[in-house]
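The complex is shown incomplete by one protein chain, all other protein chains being positioned as in the whole.
Moving on, here comes chain A:
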Amino acid sequence: MSVRVVVPGQLYSYTGGQSQLTAEGTTLGEVLDELDCRHPGLRFRVVDEHGAIRPHVRFFINREPALALSCALADGDELLIVGALSGG
């Protein structure tokens, strides 16, 4: 089962400049774990040590907000990672 992941510019240093990836996992947390195996350090930059999504990062699954790591993904879903607008 794979999902398509759209990566923001802030994470290009981890993905080697790739803006789109495919990843495995049935929840947001699993997808991030899998991405972190291939791109070490990526997960901690978007999720803190307690498993909370960082304040200026947003996730969307098929354009719907995903507010917890337990949010489910299905085969073919799109996961959008966004550096949220945080000021002017």
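The rule is short, and it goes like this: a residue touches a chain if its C-beta (ideal position, glycine included) is under 8 Å from a C-beta of that chain, and two chains touch if they have at least 3 such contacts; residues count from 1.
As a working rule, contacts and distances are computed from a predicted model.
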item	value
From "Urea ABC transporter permease subunit UrtB", "ATP-binding cassette domain-containing protein", "Glycosyl hydrolase" or "Fumarate reductase iron-sulfur subunit", the hidden chain's UniProt protein name	"Glycosyl hydrolase"
Residues of chain A (touch criterion as defined above) contacting the omitted chain	8, 10-11, 40-41, 44-52, 54, 56-57, 83-84, 86
